[in-house]
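Read the structure below first, then the notes.
Heads up, one of the protein chains got dropped from this complex, but the rest are sitting where they should.
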């Protein structure tokens, strides 16, 4: 079948390739003419036969919203838009309603796979009507990993359920990564264990903790055995925050996922105002030594 | 080669079978005569030719200590004892020194694999001298999973390093399980996602969170889609506690692993004394409603 | 001066009394005619001379919004509305803009003091223009505790700053209460300390942890030494949630405040879905014993 694909960046570029390998025709559109198959959204739409399926793979927020809006003016009743970006699940209802006015369908699709997706396939979590899911199924089958469909694809529920599932997936991911990271740091710090990369490598088969993330950690340690080529500075891309917010909204305790999120916030701080407050308090009540800010701060000086 | 194997419980029984399948001769000893190959430790030792390798697979603590002690009186210089149980790494130095007096070697070996080990093999993390590791290598090769040796076996360092590595492995395991569990609870609680088992199943291929634990969660959900056949009551077996203690001893922050441990403690409390204190405080300062203990406690009653 | 006071519940009733004791005239309005000084909002307004100050002390959210809206139709340019309820700080800009269209001023005021405020005074954190703060200062002085003004009153910043400050105050309060509560539980659990109430009482003077909350804990223990007259079931009223959300929005790590919030969520769960997932996983990989749900669940049964 035909697919219109908007956004040919790190993700979209590879996804176009994977869909084409499965034998489908993809008309891509990107602002960057070097990768684009069409000159404009309108041009892309004109090259597709109705009923069309257009996959949107652009940054979440304003850009996705503007793209959906523009598509609502270009597409015809019976067409279908799939948002595969990292949109917040609360955006999906807005997009769906906007398109429904023109009798255009909408699906939200959480996509996991990163730079490995071209070869391994992309896991897909979809929200929306069953008829729309059916309409796009050949594309889903092209993108998802080989193997049983239900091991890499789910129709999670109504509009929003796809991005919600992906959000939770990423929240879990934060917790998993932090768990491995804490274990790594303890092994790194103790002098009981001599060969940390060998130990972590040995966890790849037969253990309870074996996973794809563990395999990636082994890969990272192969080229950088103490992981000291990079700094412990970690961004976060939104889904972890939304997961904790949703935990709060639903009174679900998320001690591990929130701790992993906060560890990222901390990793980006040169100096912690909170810990300055603790240091100030200790100095007030106990005359404990504090580390003064400024050029000689490394030395530490004892006060009162 | 020959192996003496002490302890033929849930783990040892299957390990004997796996070593035998690899073509080695195993003389097992267990208090339970129905599974034992020998009448006593002494009988087991007498059936092995020197230099002997004896694998101890009994509960950590007193029983392991007593077994090692008894073996120190039965074995000969050049023999080797491997403790494959869940001993605390600080016990290993004691065992090694005790055996060294008799010129008997000692290795500590962390074993991961559980009830799946017979088929999948057991991941092994070993501490001790390289010569001793060499001596027992045929047994390690029999027990470890198929595939490259370094993906299921590591010589982690000196005596204690094997159990230390296993301890950290289990600490990580706590964090991983809690991360999946929190995500499950959020999916379970929200009404945005309709088909939670399908979503979790779809994470098995292509995603960042795919792992053996995830596969097991899918299995569990197959037979009990809301996981309501069992209670949220979770024991802990020691290694998680030791991991957090070691974090504290080494000033390594372990927010995720400790949160996972504390969640288990909480799961076993009928009622939390800490939360009674919080309720009492709120009642004192704000006249907030409290839930009284006693027969009508479910109802909740408002006080002044 | 005159004050219009809307809402004469647990808080407003006592605040009216405290303002009157300071010599001001208060015209209160409440839906409950038994406590109200006027028959309607309009009646209340008609009894006040311009420029009027009207203090709103009703539940946050819809009721506050409706009250502010109604007041915007009743008051005159130059009048001033003070929202002293527990509104979210994001509501304040909306209220201020709505009133500004009619040239009516607006202040948001976080109020702390609970049932003790009548005697001790209420701490006040105010957001809005300096001129409006000046206009209401006699009322603030009547409400705030005795002593230096700056120890119980602050002009925190522009509109919203008062409720923001109160929100953070309550977030801190969650953390403080949980810290005392955890210490209480540890003392309660250990058999090293025999007389827990005596120990906590001894912290009231000279210690680093002395505080008003500690005094309240001592009071609670006097009438219920093991705090077992009530259950460990704790509600939360919103500000703790907003504090954590704001931490997330501002990338500020809040491990303690969030842990205190999550402990409250946990306290209200009969059974934790997350911990059922952990129990299910342990059962899958290790044949660990689980506690089955149902009538015999208390007994615990071993599987696998």
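We call the chains A, B and C, going by the order they appear; numbering starts again at 1 in every chain.
Just so it is clear, contacts are C-beta pairs under 8 Å (C-beta built on N, C-alpha and C of every residue); 3 or more make two chains touch, one makes a residue touch a chain.
As the structure is a prediction and not an experimental result, all values here were calculated from the model.
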Full-complex contact with the absent chain, from C:1, C:42, C:94 or C:172: C:172
Residue of A:48, A:177, A:199 or A:252 touching the missing chain in the full complex: A:177
From C:132, C:155, C:231 or C:282, residue that would touch the chain that is not displayed: C:155
Hidden partner interface residues of chain C, rising order: 89, 112-114, 117, 120-125, 127, 144-147, 150-158, 160-161, 164-165, 168-176, 178-180, 182-183, 185-187, 189-190, 192-195, 198-199, 201-214, 243, 246-247, 250-257, 259-260, 262-263
Contact footprint on chain B, counting only the chain that is left out: 208, 241, 244-245, 248-249, 251-255, 258-259, 261-263, 265-266, 268, 272, 274, 285
Missing-chain contacts mapped onto chain A: 10, 114-116, 177-178, 180-182, 184-185, 188-189, 212-213, 216-217, 219-220, 224, 227-235, 255, 259, 263-264, 266-267, 271-293, 297, 300, 304
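By our rule, only the chains that are shown with their structure count from here on.
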CA centroid of chain B to CA centroid of chain C, Å: 44
Euclidean distance of C-alpha centroids - chain A vs chain C, Å: 36
Where chain A touches two or more other chains, by residue: 208, 251-255, 259, 262-263
